[in-house]
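Everything below concerns the one structure shown next.
Just one protein chain is left out here, and the rest sit where they should.
Read from first to last, the chains carry the letters A and B; within each, the first residue is number 1.
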Amino acid sequence: MISLILKRLVLGVLTLWLVATLVFWVSGALPGDAAQSILGQDATPETLAALRSQMGLDQPEIVRYWNWLKGILQGDFGVSLANGTPVNDVIASRLPNSLLLAGLSTLVAIPVSLILGIASAMKPNSVFDRLTTFLSILALSTPSFLIATIIVLVFSVWSGLFPALSNISRVETIGGLFRVMTLPVLALSLSVIGQMARMTRAILITQLQEPYVETAMLKGASRLRATVLHALPNVAGPIVNASALSLNALISGVVFVEVIFAYPGLTKLMVDSVSSRDLPLMQACAVIFCAGFLVLVLIADLIAILANPKLRTE
Amino acid sequence: METTSASVTERRRLRLPNWPLLSMIGAVIFLFWVFIAVFGDLLTPYEPGEFVDSWNVLGPMTADYWLGTDYLGRDVLSRIMTGAKYTVGLPFVTAALALLFGLILGVMATLLSKTVDTAMSWLMDTVNSLPSTIFALVAVAGFGTSIPVLIIVITILYIPSAYRNVRSAAINVSKMEFIDAARVRGEGNMHIIFREILPNIIPNLLTHFGIMFIYIALLLSGLSFLGLGIQPPEADWGALVSENMVGLSYGAPAIFAPALCLLSLTVSMTLMVDAVSHQKKDR
Partner (left out) sequence: MTEEHFIEVENLVIEAGGRKIVNDVSFKAKKGEVVALIGESGSGKSTIALSLMNYAREGCAITGGSIKVGGRDVRGLKGAALKDFRGKTVSYVAQSAAAAFNPVKRIKNQIVEAATLHKSMSRAEAFARQKELMHTMALPDADNIGDRYVHQVSGGQLQRMMAAMAMINTPEVMIFDEPTTALDVTTQVEVLKGFKDMIRERGVTAVYVSHDLGVVAQVADRILVLRDGEVMENAPAKDLLERPQSSFTQELLSASETRLLELQPEPEHDVVLEASGVLAGYGAIRNGMPQYPVLEDINFRIKKGQTLGLIGESGSGKSTLGRVLAGLLPAAKGQAKLNGRDLDLANAQHRRKQDRQDLQIVFQMADTALNPRQSNAEILGRPLKFYHGMTGEARRKRVLELLDMVRLPASLADRSPRELSGGQKQRVNLARALAANPSLVICDEVTSALDTVVANAVVELLVELQRELGLSYLFISHDLGKVEAMCNEVMVLYKGREVERAPRDRLTAAPEHAYTQQLVAAVPQLRQGWLEEVTAASAAGPQTYRAGQ
C-alpha cells in the first residue's frame, strides 16, 4: 500500500510540473510582450529595451521558463505588471477569501448532495427521487453565472434580504460575515449539488443491485442500514472521485460568483489579470488553482485506496 | 417477432427511437435550436445590429419586439437568433472534434506499444485535471480570443475526457469472448476495432458527446459572460446576458430571454442523454 501511495505522490508532482509548464508556454504564446503592454504603443525602442532587460525579457524563452520554475519552487511568483508589487503579496491578500468561499460551499454541498443522492437511490422512481432528479438536471444544466444572477435578483434586488455585493474586507462581526457570505455560498453550492447528487445516486443504485445488499436485508437489516452501512462503504472510492471532479465545476463556479458578487477573491483577480494581460499574476493564479485541484484529486485517490481492503492489505 | 424476411437491422434504422415522452420533447427542442442555428441569420425579424428602438432600451415584451429590446435598443429576438450559431454550433463542433480525436488517439494507443499507451494516458489525465474554466482563461490570455482559438482550446481541453470514455468502453467490450473469437480467426486490428468493438460502443460515444456538449455550452457562454469569449459586435447567449446586466434590477427580458434559451438547450440535451444511457443499460 505504501508503495502505491508513493507512486501516486510522485505522479502527482510530475503532473503538477507538466501543468505548470503548460501554463507558462500557453499564456506566453502571443507575440508582443509584457514590456510592450506596460509602456504602450508609443514607447521608444530604447526605453522598451531597457525595461525588457530589467524584466529579463531579453533572455531566451527557455531561460525565462527555467527562472520562473525556480521562482515557483522557492515560493516566488515574480512581480505583477499592473502595479509593480510582488505577486505573492497580491495573492496573500486574496487567496484566503477564495478559500473561505470554496471551503464553505464544499461544506454545504457535500453533505446535502450525499443525503439527496442516497435518499433518491434508496427509493428509485419515487416522487422524491423524480423531484430530486428534475432539480438536479435543472441545476447542472444552468450556467453558474445564471444561478448567481437569479439569486441576486431574488434575494437582493427583489427582497433586499442580503447585499448584492459581497465586500468581505469591510466585515467585522460574525453576523456581518454571515450576511455577506450567504448568497455567494448558496450560488456556488447550488451549482455543484445537482451534479454531485446525481452521480452519488447513479453509483449507489448500481451497487444496491449487488447480492451482498440482499444478504444484509435478509439478515433483517433495514433498507437504510443496508444502504448506508453496507453499500456506501463499497462506493466510497467512486463517490469521492466523482466529488473531486465536481469540485472542478466548483472552481469554475468560483470565477463567476466572485465576478458577479464583486467578491475580492483570487479568481476575480485572475479574470482581471487576463483582461489586462498581467502575465506573472495570471500564471501564478493558474498554477495555484491547478495545484489546489490536483491536491483534491490526490486526496480522493488516497481515500479510495484506504477504503478498499484489497488495496489496503496488499 | 414474425418478420422473417425483412432484415432486423434495417427495421432498427427506420424506426423512431423508443424514448420516453420527456426525452422526445428534449429532442424536439434541441432540433428546433439546431434549425435556428443554421437558418437563424436568414429569419430574423430585424437586423440584429439595428437600433430599432433607441428610446426604449431594455424594453418589455411587445407585439413588435417579442422578447423586448436590449441595452442599446436592439431587438432581443433577432440577437438571440443570430447568436444561436455560436451557442449551439460551437459546442457541437468542438464536442464532435474532441470525440473524433479522442477516438483516434484511443485507437492509436491500443495499436502502438505499451509505453506509448502509458505516456498518452498520463498526458490525458494531466490535461483532464486542469480546471477547464481556469485553463480556458490562460489560453485566452496567451492566444487572444477568436473563434478559431476558442475551438482549438476547447477541443484540446475535452479530448482527454473523450479519450478516457472511448478507452474504458472499448476495454469493457474487448474482454468479451467474441473479440477472442476474432483474434483466433486471425483478424487484423483494424477489423477488430472498427467492426467488432466500435459498433458496440456507439451508445457510449453518443451519451458522452451529449455530456461534453452541455459542459462546453456552459463553458463558452461563461467565457462570453466574462467578456472573454465571443467578441462584439457578435454575441452568443452568454454575452447577451452579460451586456444587459444593467437591466437586472428591472428584470428585463433582455437578460432572461437568452438565459432561458441557454437553459432549454442544455436541459434538452440532458434529457436526450438520459434516454440513450437508459437504453444502453436495458440491453
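Assume a residue touches a chain if its C-beta (ideal position, glycine included) is under 8 Å from a C-beta of that chain, and two chains touch if they have at least 3 such contacts.
Note that the structure is predicted; figures quoted are calculated from it, not measured.
Within chain B, the residues in touch with the undisplayed chain are 4-9, 175-178, 180-181, 183-187, 196, 199-200, 283. Residue-level contact of chain A with the missing chain is found at 209-212, 214-222, 225, 230, 233-234, 307-310, 313.
Throughout what follows, only the chains that are shown with their structure count from here on.
Mean C-alpha position of chain A lies 23 Å from that of chain B.
Per the touch definition, chain B reaches chain A in the complex via residues 122-123, 125-127, 129-135, 137-144, 214, 218-219, 221-222, 225-228, 238, 241-242, 245, 248-249, 251, 255, 259, 262-263, 266-267, 269-271, 274.
Per the touch definition, chain A reaches chain B in the complex via residues 11, 14-15, 18-19, 22-23, 26-30, 137-138, 140-146, 149, 152-153, 157, 248, 251-252, 255-256, 259, 267, 270-271, 273-275, 277, 279, 282-283, 285-286, 289-290, 293-294, 297.
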